[in-house]
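In this view, the complex is presented without one of its protein chains, the others remaining in place.
Note that the chains take the letters A, B and C in the order they are written out, and that residue 1 is the start of every chain.
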Amino acid sequence: MKKNSRKKIAVLIIMAFMLAIVAGCGGEAKDTGDKAGDKAEMINVGINVELSGGVASYGTNAKDGALLAIEQINASGGVLGMQLNPVVKDCKSTADEAMSISAALVGENIVAQIGPLTSGDVAGSTPIMMDNKIPLIAPAATASNVTVDDKTGKTNEYIFRVCFIDPFQGTLMAQFAADNLKAKNAVIYADTSTDYGKGLAEYFKKTFGEKGGTIVGEEGYVKDDRDFRATLTKIKGMNPDFIYVPGYYQEVAPLIKQARELGITVPIGGGDGWDSPDMVSVAGNEALNNTYFTNHYSSQDTDPNIVKFVEAYKAKYNKEPDAFAALGYDAIQLMVQGLKDAQAADPVKLAAALAKIKDFEGITGKMSIDEKHNPVKAGVIIEFKDGAQVMNTRIQP
Amino acid sequence: MQIKSKFIRFCIDVLVLTALFILVQYFITTGLLDQYYQINLASMCINIILAVSLNLINGFTGQLSLGHAGFMAVGAYASVVMTQMLGQPFIVGLIVACLAAALGGFIIGVPTLRLRGDYLAIATLALGEIIRVTLQNIDYVNGPAGILGITKMTTWPWLFGATVFTVLVVVNLINSSYGRAIISVREDEVASELMGINTTKYKVMAFVIGAMLAGLAGAMYAHFFYIIKPDTFNFMKSFDILVMVVLGGLGSTTGAIIAALFITALTAVLQSFPAIRMILYALILIIVMIYRPQGLMGNKELSRQIFGRIWGGRK
Amino acid sequence: MLEFIQQLVNGLSLGAIYALIALGYTMVYGIIKLINFAHGDIMMVGGFVGFFSLTVFKTNIVVAMIAAMLTCAILGILIEKVAYRPLRNSTRIAALITAIGVSFFLEYVTIFLLGPSQRVFPDTAFPIKAYNIAGLSILNKDVFVVVSAVVLMLILQYIIKWTKTGKAMRAVSLDQEAAVLMGISVDKTISITFAIGSALAAAAGVMYGVYYSTVNPLMGIIPGLKAFVAAVLGGIGIIPGAMVGGFVMGLLETMVSGYGNSLYRDAVAFGVLILILLIKPTGLFGRDTGEKV
Partner (left out) sequence: MSLIMEINNLDKSFGGLSAVLNFNFCLEQNELIGLIGPNGAGKTTVFNLITGVYKPDQGSIVFNGQNIVGLAPHTICARGIARTFQNIRLFNDLSVLDNVKIASHKNVPYGFLSAILRTPGFFKGEDIIEKDALKYLKIFKLDDKKDELAKNLPYGEQRRLEIARAMATKPTMLILDEPAAGMNPQETKELMKLIAQIRRDFKLSILLIEHDMSLVMGVCERIYVLDYGQIIAEGRPEEIRSNKQVIEAYLGEELE
């Protein structure tokens, strides 16, 4: 009865401790197994990506791209005379898991970590990388504050990325809508449950206004919505000549389909979240005509490097590489460039070298790392034409 | 005589706890326990707080709540607002987190606890989701993006203190007349009411204390994992906690603790197989409910006597 | 005005989908007082069966729907036998937790087998035609779901009111022990209930797939929750209540999105649920049943 309460606590905490140790032993055994590889002059590369959870498809594709790059590099003799050894782990699309995985990867003596994909998950991983002074290269984290410490405004020394940032995409589409499509009245219908959708919308609004356009309405939807007709009907009543829909393809595809069904024929634009074959299969060829999105690269690009990459990727995985695959590929290539510049497989030296990279030729464009560790690179506008992605314009910042 | 032996036991407990605390602290300072294990240790402590506090509501009071993650969110956000935006020390953040979550529990508990059984479950589920959606729409806390770069303040002493505090509060409460009143609500609400127990009051009391401790866990979480966003606290998180409580045994604090440790370890082991983890969760829920609806421990507690016997008849 | 009528059309077709799911929900609840949390996931399984029937076996939509309904009817009976029957005499909470477990199980076994990504329903399954009447856009699939919901409700109502099985169901719902004494096989009746309820869910799943073009392993969660709200709104256990509840929910959500702020749509839906529970816990059409002391 009550007398026992305190001792119960004591016993419990002992048990807790024992269990923790048991769990610990299990992990330890695993570690030694992996470390056996170290002896053969390997450079361990952590790949901490979303293989399950909300954005599993992004993580999977980025991982495939990264593994392709590693395979190619190893085949051509490796870096600094050593082979790259990928250590792949799943962060389940959550920030705390990303953090835990990073800590586990640190234990595997990695020289750098690729991933995670979303800005939130990168933020979870960031402190561990900073504490341990190991560079993190984010393939697709586009939030503006990923590489910068929010409080001090200082650049995070060990955090890098190969993608352009949200403000850039929003600005790009606003320019395109105003200049190329001659839009005057735009409606924004954004995924407001993600920072991505909100960020793009914010910068679109800003630039579109500066270009003399008017935002006649701002609406939002949330992740996993499937029925958009109520809001679309409302938007139809606003008579816009352009609709900006920054969001991910799972929602955007049915959204566009429903918009066309309701008789909305004006051009619709979005961001790199649209890049998926599901866009065409869900919305249909016809509905997608007259829609545009900003992207990192186009697999239709005739640039010889891109063509080579697309062929290799198709041969290995039997699927079209999307932007995430290309970014994953570029993240590894950027790291390799850094290792070559640093002339050592040392994380701290690698970070210093990465910060200085100029005019690196990636699949997703020529990039230079700026003082905020963002790549300065071009973006493309892709148009859907009868179900095919066609590159419309390449815009240099 | 009795008082004396009670005092001796108390001293032993304090000694054991202190020894445990110092031992782990020693491992951390010497680096024997690296970052990865520290993270799992933190998860364990936070999950213990969550499971023990939810067990107070679901196990001891018998009111099925599916919105525990909502209170955790309230605590996490309240503490972060205090420490990061208003520059208060961590302890202030913790206190505010507890108070805010308790207040949330009160506001939600008073109207909804009139509902019974599965209606209450659905209502709490809905309210937990409303908390999440509301946080998503508050720009002050960055909406869906959440708050990044929270200063790490949750260290082992804090984790240890919060866990011991939680277990002490719940165990002491349950083994008092107030606790018996709470349990009687679970056993038979009508009879309890007719024996002069203000069942509404005790249901709300348990709910508020449970919410408060969940808020504490939220604050611990926020200041350990650097980042919070509304999505972290969706109803899947509530179900995670529920699984621990059900597995350990509805109405067994020791059960909740063991289950929290087990599930955390299981999650770590199955890091690379999330689908399997969830299938296991599902099977655990179904099988435990069919064969042992009262959970592994039932409403029994693991006591020192049992350990004494295992260790060779030492009483 | 035109916009308002269009919103009504939108609301009705969305409501019809909720109503379809809610029908099965409410029926199972009515008979054994169990919130079958897994109902939305049975709907998901139905959607996938329909999808594979259409794409792998190249059947037409009618065959796909029948296949889905049959599969899920069997699945429903199985779930009831394995997971719910042993718990018939335990607490409601134990049953609810088991239902949550079954829901997880269906979701993650599907993810394990098929991966987490969505699958796209072929266009050819149900060619969309749009009718443009005086500026109003009405699609053939809108008409289809609304008519299906009403017809299924009528059939269900007929089964429960006029057939022998229906009478057995009502008897079991009122008093299981008495039903046994009257020579009714409770097990069989409950199995039939689950079969019908799950078949309805499957039908809803295929229609959902047709309507929104995709299926994915987690697609049952949100519509399931909403349909449950609809069922409670109308008075859970009451067939016409589910129907009305579904339409009310659909219209409510549409109007909140159309004339208010779409971000508060879910909050409003859940808020309405809580209000209803607090004011009239038995829903719009529900009767009061107090506890006997």
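Assume contacts are C-beta pairs under 8 Å (C-beta built on N, C-alpha and C of every residue); 3 or more make two chains touch, one makes a residue touch a chain.
Computed from a predicted structure; not experimentally measured.
Asker: Quickly run down the residues of chain B that touch the omitted chain.
Answerer: Against the left-out chain, chain B lists 168-169, 172-173, 176-181, 183-184, 187-188, 190-199, 299.
As a working rule, only the chains that are shown with their structure count from here on.
Asker: Taking the mean of the C-alpha atoms as each chain's centre, how many Å separate chain B from chain C?
Answerer: Chain centres of chain B and chain C, defined by C-alpha means, are spaced 34 Å apart.
Asker: Of all the residues in chain A, which ones touch at least 2 other chains?
Answerer: Touching at least two other chains: 52-53, 192, 222.
Asker: List, in ascending order, every residue of chain C touching at least 2 other chains.
Answerer: 111, 263, 266
Asker: Applying the document's contact rule, which stretches of chain B touch chain C when the two form their complex?
Answerer: Touching chain C: residues 58, 62, 64, 111-112, 114-115, 117-119, 121-123, 125-127, 129-130, 133-134, 136-137, 190, 239, 242, 246, 250, 275-276, 278-279, 281-286, 289-290, 293 of chain B.
Asker: Write out the stretch or stretches of chain A touching chain B in their complex.
Answerer: 1-17, 19-20, 22-24, 26-27, 51-53, 89-90, 92, 94-97, 99-101, 103-104, 106-107, 119-120, 123-124, 126-128, 131-132, 143, 145, 149-151, 192-195, 198, 222
Asker: Which of the residues in chain B end up touching chain A in this complex?
Answerer: Interface residues on the chain B side: 6, 9-10, 12-13, 16-17, 20, 23-24, 33-41, 43-44, 48, 84, 133, 136-137, 142-146, 148-149, 152, 163-164, 167-168, 171-172, 175-176, 221, 225-227, 229, 231-232, 253-254, 257-258, 261-262, 264-265, 268-269, 271-272, 274-275, 301-305, 307.
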